[in-house]
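Shown here: the complex without one of its protein chains, the others still in place.
Labels for the chains are A and B, by order of writing; each one numbers its residues from 1.
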Amino acid sequence: MYRRWLWPGFAFPGVLWLIVLFAVPFYAVIAVAFGTVDPVLLQADPIWNPLNWNAGWILEVLGRLAPGGTFFGVALRTIAYVAIALALSLLIGYPVAYYIARHAGRMKSILLVLIILPLWISYLMRMLAWVNLLASDGYVNRFLTFTHVLSQPRDWLGGQASTVILALVYGYIPYLILPLFAALDRIDQSHLEAARDLGASPWSTFRTVTLPLSKAGILGGAVLITLPMFGDYYTPDIVSGAPRTSMIGNQIDFYFHYGGQPTIGAAITVILAAFLTVLMAYYMWTIHRASREVRTV
Amino acid sequence: MTAVAEARRGELSALYRVRGWLRNPWARPRFLVLVTWSYVLWSLVPVLIAVQFSFNATRSRTEWAGFSARWYWGDPVDSVWHDPTLRHAAIQSLKLAGADVLIATPIGVLLAIGLARWTGWGSRPSNFLMLFPLVTPEIVMGVSLLLIFTQVFTFIGTGTIAQILGHVTFSISYVVVIVRGRLFSIGRQYEEAAADLGASPTVALTRVLLPLLTPAIVASAAVVFAISIDDFVISQWLSSGGATDTVPIRIYSATRAAPLPSTNAIATVMMLFTLLSLVLAFLAWRVFTRGERRARAGQTKDLAVFEL
Partner (left out) sequence: MTLHPKERPDGITRRDFLLRTAGAATVVSGAGSILAACASETTVESPTGTGGEAVGPLGLPLARPDKRITIPFWEDPIASGLEPETGGTFTVFNYPDYLYKKLLRDFGKKYGVDTDYTSFQNISSGIQRLASGAVTPDVMEMTPDNLERAVAAKLIKPLNLDYIPNLQNNVWPGLASPFYDVDSHYTVPYTVYATGIFWRTDEIKEDIASMPQPWDIFWQAGDYKGKVGLLSEERETIGMALLRKGILDINTEDPKLIDQGVADLKQLYDICNIKVDDVQYQAVPENRSWLHQAWSGDPIAAYIYYPLVPKGTPPTALGFWKADKGKVPIQNDCWSVCSTTKKPVLSHLWLNYLLDNGIAYSNMVNFNGYQPPLNEISPEKLLADNIVPEHLTNAVLTNDDLGSDSLQYGGLTARGQQLWQDGYSDFTAAG
């Protein structure tokens, strides 16, 4: 019934937009990172032709990321923060998603709304809320000293790694719970009943049936929150501000915004993106596989 | 348990259930309930407290001194209404969000329909391209957009236009994902029925498909509005100075320095805008899919929006 060119025609504006304002800018970052630096303005001089690329700046930044370099510590620290934040998020998020998916009953819709709600509250407002609570005379300190958990108020905002990690968990965990929930919700009850019928205890049913079936959801959600976390620079800025808790994103921010050397900033970005591409590729592949199931509309 | 035993248990009184609970109060569901509700509280209570303190009578964000609306409109210097920087930030945020919705929604809807039905050789890479912004870290997108507007499209530079273009770029994918879910659930049946009844392709599209898509279009518009209002990284990187700062940027700089309750207030105001748009979208969705829900059992199809 429809002309064959209709669907590509519909897709054309969107695809064109994404090419011009998404794909090309990506290439611009690479062109700048593999470019040279204009001596007068110390501004970036991108090199667009791959044959002429100057690998000097990429090598320079790789050298700094290597052990002994100035970025080695912050790179390790970023990976550590993200790994710990991810672990904590899974530890908290999985039981929550599991409960809502499988046991919530009448409360399911309400709980769904409640866990989706944080996604629509500005990230910064949520961080602001914690900055207020973690102040020296804020509610957290008052509560903890009142209950004698702490003998005196703790300086949560004085450059603590634990505060940064907790802030990351708080900020990103809603993005993990939702895909986890979706995956767990999709598990067919009949699989579990079959396992129980065959004599498995609740725990081993969980271990041998539920957990493996939710793996795709775990991995998808994990990738979904670690990718942005690696580029996070505002969370350490807001809840800490000390160099000792800075992340690699702060270096990118510095080299771009503080009128510095955008070429170095671009080089760090390219290397970070390459590192994340491995994770991204996995995610894309999972999505592609899932989308093949829904392609037949 | 046999069917008989199950039935008998169902008939038994609450006493049996209490005994069961007492025998094993730590059975997993109880623990999960605790964890879940603790999480919900931990997740939402801090924000509620922040909203509460936006009504604080004094400058403090940690000591409650009584209810007052001074940070919203009362205080002649620092309130959201009177402080020009906060007001301009709010206007800028709404401007960007409005423009984003108006541009991204049509493009995204067309892209969703196109990608869902296109089977030619370009469809896979296009699909791939569409999904990419969803997984790209914002700082990478911010860097790339800043560079493209300062190195290549220098006639745009940084500023409001750049911010709008950046917002649309990451919003399109959200529209596609939501609309595609809806497309999946309605299928081709209605258009084919229309064709059987003699409708031309144009009529089938405009008077059959589009109305059916309306809930998804409205929902995606609301989603785009919400994520645009809350966007920080892209807005910050493409900002050209004070006049193009949005509310998240102001909250960021205030939080790092020493926020006043007016910061809480402007954040609350923006949050209300967001929630309002989502509620409207949800209501619109419910209204438009009334008939379908009556004809269909269960809620799982509504969750199709989460299908990626």
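Methods note: a residue touches a chain if its C-beta (ideal position, glycine included) is under 8 Å from a C-beta of that chain, and two chains touch if they have at least 3 such contacts.
Since this is a predicted model, take the numbers as computed values, not measurements.
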item: Selected residue (touches chain absent from view) among B:Tyr72, B:Phe225 or B:Tyr252; value: B:Tyr252
item: Touching residue (missing chain; options A:Met1, A:Ile19 or A:Leu59); value: A:Leu59
item: Subunit A residues touching the omitted chain (full complex); value: 36-43, 45, 54-57, 59-60, 69-75, 77, 135-136, 155, 157-160, 240-246, 250-251, 253-255, 257-261
item: Absent chain, residues of subunit B that touch it; value: 59, 83-85, 89, 150, 154-155, 157-158, 236-237, 239-243, 245, 249-250, 252-254, 256-258
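Convention: only the chains that are shown with their structure count from here on.
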item: Mean-CA-position distance for subunit B and subunit A (Å); value: 17
item: Sites on subunit B touched by subunit A in the complex; value: 28-29, 31-33, 35-36, 39-40, 42-44, 46-47, 49-50, 53, 61-63, 107-108, 110-111, 113-120, 122-123, 126-133, 135-141, 143-148, 151-152, 165-166, 168-169, 172, 176, 180, 183-184, 187-188, 191-192, 195, 201, 204, 226, 229-230, 232-233, 237, 247-248, 251-252, 255-256, 259, 263-264, 267-268, 270-271, 274-275, 278, 299, 303, 306-308
item: Contact set on subunit A toward subunit B in their complex; value: 1-4, 6-15, 17-19, 21-26, 28-29, 32, 44, 46, 92-93, 95-96, 98-100, 103-104, 109, 111, 114-115, 117-118, 120-133, 135, 137-139, 170, 173-174, 178-179, 182, 185, 202, 223-224, 227-228, 230-234, 237-238, 241, 249, 252-253, 256-257, 262, 265-266, 269, 272-273, 276, 280, 283-284, 287-288, 290-291, 294-295, 297
